[in-house]
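The structure is given below, and queries will be raised subsequently.
Missing here: one protein chain of the complex. Every other protein chain is in place.
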Amino acid sequence: MPSLAAARLASVGPRWLASRYRRVRSLTDQLAEPLSPEDCCVQSQTDSSPAKWHLAHTTWFFERFVLSEYEAGFSPHDERYNFLFNSYYVRAGDRQPRPKRGMITRPSLGEVLAYRASVDERMGALLGGEPSAEALELIEIGLHHEQQHQELLVADIKHLLSCNPFGEAYASWTRSDDGLVAGEARPGGGVPAMSFVECEGGSRWIGADASRTFCYDNERGRHEVLVLPFAIADRPLCNAEVLAFVEGGGYERPELWLDDGWAWVVGHGVSAPMYWRASEAGWSCFTLEGWRTVDAGRPACHLSYYEADAIARFLGARLPTEVEWEVACVRRGERGRLLDQDDVFRKGLEPSVSPSPHEGWLAQMMGDVWEWTSSAYGPYPGFRAPEGALGEYNGKFMVNQMVCRGGSFATPADHIRPTYRNFFHPEKRWAFTGVRLAKDV
Amino acid sequence: MPSLAAARLASVGPRWLASRYRRVRSLTDQLAEPLSPEDCCVQSQTDSSPAKWHLAHTTWFFERFVLSEYEAGFSPHDERYNFLFNSYYVRAGDRQPRPKRGMITRPSLGEVLAYRASVDERMGALLGGEPSAEALELIEIGLHHEQQHQELLVADIKHLLSCNPFGEAYASWTRSDDGLVAGEARPGGGVPAMSFVECEGGSRWIGADASRTFCYDNERGRHEVLVLPFAIADRPLCNAEVLAFVEGGGYERPELWLDDGWAWVVGHGVSAPMYWRASEAGWSCFTLEGWRTVDAGRPACHLSYYEADAIARFLGARLPTEVEWEVACVRRGERGRLLDQDDVFRKGLEPSVSPSPHEGWLAQMMGDVWEWTSSAYGPYPGFRAPEGALGEYNGKFMVNQMVCRGGSFATPADHIRPTYRNFFHPEKRWAFTGVRLAKDV
Amino acid sequence: MPSLAAARLASVGPRWLASRYRRVRSLTDQLAEPLSPEDCCVQSQTDSSPAKWHLAHTTWFFERFVLSEYEAGFSPHDERYNFLFNSYYVRAGDRQPRPKRGMITRPSLGEVLAYRASVDERMGALLGGEPSAEALELIEIGLHHEQQHQELLVADIKHLLSCNPFGEAYASWTRSDDGLVAGEARPGGGVPAMSFVECEGGSRWIGADASRTFCYDNERGRHEVLVLPFAIADRPLCNAEVLAFVEGGGYERPELWLDDGWAWVVGHGVSAPMYWRASEAGWSCFTLEGWRTVDAGRPACHLSYYEADAIARFLGARLPTEVEWEVACVRRGERGRLLDQDDVFRKGLEPSVSPSPHEGWLAQMMGDVWEWTSSAYGPYPGFRAPEGALGEYNGKFMVNQMVCRGGSFATPADHIRPTYRNFFHPEKRWAFTGVRLAKDV
Partner (left out) sequence: MPSLAAARLASVGPRWLASRYRRVRSLTDQLAEPLSPEDCCVQSQTDSSPAKWHLAHTTWFFERFVLSEYEAGFSPHDERYNFLFNSYYVRAGDRQPRPKRGMITRPSLGEVLAYRASVDERMGALLGGEPSAEALELIEIGLHHEQQHQELLVADIKHLLSCNPFGEAYASWTRSDDGLVAGEARPGGGVPAMSFVECEGGSRWIGADASRTFCYDNERGRHEVLVLPFAIADRPLCNAEVLAFVEGGGYERPELWLDDGWAWVVGHGVSAPMYWRASEAGWSCFTLEGWRTVDAGRPACHLSYYEADAIARFLGARLPTEVEWEVACVRRGERGRLLDQDDVFRKGLEPSVSPSPHEGWLAQMMGDVWEWTSSAYGPYPGFRAPEGALGEYNGKFMVNQMVCRGGSFATPADHIRPTYRNFFHPEKRWAFTGVRLAKDV
């Protein structure tokens, strides 16, 4: 029996997927384009991978899971790459330890780009033939997988550049959509109002329907839940609210923090959001354009779950559960800024200034910043990891992480959906994570 | 308006509480009785506290939250004790750092026992008067708080004694209920059969009703949930199943483990449950009676969440959610061994050999070993931490921990209930934690 | 051929050694007398050992190296003690890991004191017989070994008590020789003058002559050296000079420090000598009497080599080499305060206020504080470690440590000598280490 995904793909056909393949792969190349071989090689923290590794690993995914199975007369591009560019798929063989990804100075960037080109050519041939339903399904997963890495690449490059003492910019031609250099404070820019929108309680269905759209295993198992009435903010928190927290002594008040969060604050000497630094002129933050004044009207970003939770408490509210978030998004969510093929760099790589939503609607639910929920990442009822190496995609991370929802400015627009479940350990903040408040009613 | 707890207590009266006070306090003294001043002083790991600290801290709780508020002409027993014996109540003032609790060689054990006696006398006077409803409520909390520390004291002493190279026993007179020295393998003792009991799905109510019984803030907010049909094992896992996991290479097979769990296994070189060691004669384990052969028929204990999850996967099953556990316990749960005033030491301090439950019932749901659930510890809908220092009791731990249910042989019998939510970080295993399997139907 | 030590001992006879045995052992007991079982059990840092361990280990030394060899019908007091109370003698068998010495809550203090009494009785019988020359030599080593542990016991207890948040005193009856509570600032006490005494250069002999006095293997091999002329201070540095360093920004000026020293300052956030703390009233320091005002006229103590070196540089001088120190001590050294059977506790346990030396002499060369030299601890020419377990006494520490000379107020008076070479890693400062300046001429 064909899978739901196979049936859906049969209806759109390989040509659509071939076109999508070209667009996705090309966007990755575009993201790497401003980077030097050195920029692409260095690993600036264990959580991050070098850009070269992202370029190669996403390619390896197609070679290992598609070509090696479905290409006639398959022979590996370079048999050592299976070791170098496997990420964590235990069942796909041994691999380079994650914290040592930056040691791979060879193959060079040039060799990795040639690897990309070669695999693209072979994938093009495969897609131009009559690929099986299973192959199409794997290719679609591979493209979504690559889109995840596009966002990681942007976050990782930001971290690397922040380690350069001189605030190097990702790409000098980047400009934001309001005509400003990204991250520059808007002259006279005020902070948009925030209000809470009430949502009724009752029985709701959450989760994805795999027959209608692509989705990961962790979103499947659409199921009914009971929700109590709640209220949710009509925009994410802006830097203005975070500044109030900082200036209100938020980082010195243990009663605002979860116990593990306070240990994190004390143990790491945390006193401001990541990438912020204080100077006499006030707070500035590192952006993909270099160091800029903190713009009060932009969504707050690079907050850990601990910070998100403490700031919510400081403001007399709480974080939404992932059920509340999804219910609200489906009914009332507006779309903010996402990563588009056409606007990469042109509009700058920063969350957009929060717009006013339509009355009763919720601005920026999709895009701009990922929003922490108060839900620990776990399996939906009946969850069962798929057989084989791809079964390691999601399930084995279901402990110690919190669910984020909604995507960021660095999430590709055709990658995100209301049921999408992202997740991070609660102390992480190099990803583009922000906060939306909720309240009991 | 009086609280629900106050109303309930009014109906039983202070005399009942005074009697309960004496019993609970006396059990603590009994637990400390076999220990020398040195045994009571040393802190063998950061997670543990010295017995002397438990003795003093539980006393401080009554002095600080009851006497200082409700005793006429209150004056502290020793004003330095507020610093020494506060645990984590930020709002009750500064305190000795947790990892340094073992440095408090002074006051001596004798002085701490005198502190206990003095506070008991003053509490006796208070209870013999006409304590207010609020005072009664705090005293009841204080007694449950002390009961939690009774179990911690047992777990902490076990850890300390395990660090002595010669396997010292807690108390030489300890004997188990089957006439054996605790932990000794029963001659010819087989392993009881295990089967799964199916439970229907549908709408259920979970959580505690504070008007009918004592409960903590984290169990309140009784609410309706939807449950899918499931099956649950009729006894906890025994050492027999864990031996099969060990011998089946469980600790060397990454595909059985959560990602964080595997990192824990590799990072700490874990290759067996805590307190187990291999010799030529087979596996033995440290018990409160010293080193003994692993008894295949006793419930497995001292497993981390990571191990519990991996063992369940190895056995083709999963852990129950806390909702499933509570639903099953309320309808079908039998009681196993708990800590009773009358049998401390007499029956030994070990989980009991698993009995056969009544047909369709679930053995040892309460007692013997805490059972890990697959649910992350979080707030029930509408949870709000109480005002004041006691508001720090539960809420601030609601991240990174997993819920355990059902109590152990070291949990006082009048302390546990089906709605009780205990919680530990997933790598912890010095507490008496075991596993019960569940399955989808 | 009898060893030099054996020949020397033959001339004084076993009766003298028996008397010395009783005096040394009794002083250890005296030092432990004010301590509770808890005080004696806890290990407050890896560098320190519990007092109970010192009491037992020094006893084990006699049992293991003397009685087991020379007592007729020897049988061990408790065969487990060889594991528990061996320190680092690899060739004397496996042993309790050093950082876990504080876990030994059992045997109790009482049992250890009984062990001492029993070994003393058996040693008395042995000494009352006709012990062989080899036995006498080992007993003499054992007594010097115990004297080393007497000083360690004092330093370790000081560290432990400093971890108690309330500044507990070692013994309440302690009083210093100037009628003050130890560590109390002398009213109107000035700082004694310091001047440099010039010493000629030329050829000199250093090292000990084992035919004339007891000495360790590391002092033997008396040999000729060439010394250039130098000048050496006529007293150790006092707190006054250290206060000047602190107030002159010494801990913030990298150019004053060795590279490893500066890394230590930054890595540990060092900003004052150990046991000092600042308050509004000025600097106080922890003493064996509790917290006291820093007394400008007492020798500075608890300085690391890094601090000693930096302070010397700050003052335009340098540390002496160990050759210079020994040459100066032999010719011009005066004796300061040492630990005597008769004045333990009575005169307080602190370095004495620096007296004025006789014209051209050097005050406090022996006693008060150990003095760091600029010499790395290494072998004298021809050094060869003795055969057997006692060969591990000194030689294996000859790397990464710096030589200290002269003993402290906690060094027994009949234990120290001008050729005595003590040694510590350069970052250590829980021992009673101070500074004497030197200069090129």
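Residue numbering begins at 1 within each chain, and the chains themselves are lettered A, B and C in the order written.
Quick note on the criterion: a contact is a pair of C-beta atoms (placed from the backbone, for glycine too) under 8 Å apart; a residue touches a chain by one contact, two chains touch by 3 or more.
Everything quoted here is computed from the prediction, not taken from an experiment.
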Displayed chains contacted by the hidden chain, counting the whole assembly: A, C
Chain not shown: contacting residue from A:Leu113, A:Leu126 or A:Leu160: A:Leu160
Residue of A:Arg106, A:Arg212 or A:His268 in touch with the missing chain, whole complex considered: A:Arg106
Positions on chain C contacted by the hidden chain, ascending: 88, 90-91, 203, 223-226, 228, 254-255, 257-261, 305-306, 309, 374-376, 378-379, 381-382, 392, 396-400, 402, 426, 440
Those residues of chain A which, in the complete complex, touch the missing chain: 36-42, 44, 52, 80, 83-84, 96, 100, 102-106, 108-109, 160, 163-166, 168
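Simple rule for what comes next: only the chains that are shown with their structure count from here on.
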Contact graph of the chains (line, ring, star, complete, other): line
Chain A and chain C, separation of their C-alpha mean positions in angstrom: 60
Interchain centroid distance [CA atoms averaged], chain B/chain C, Å: 47
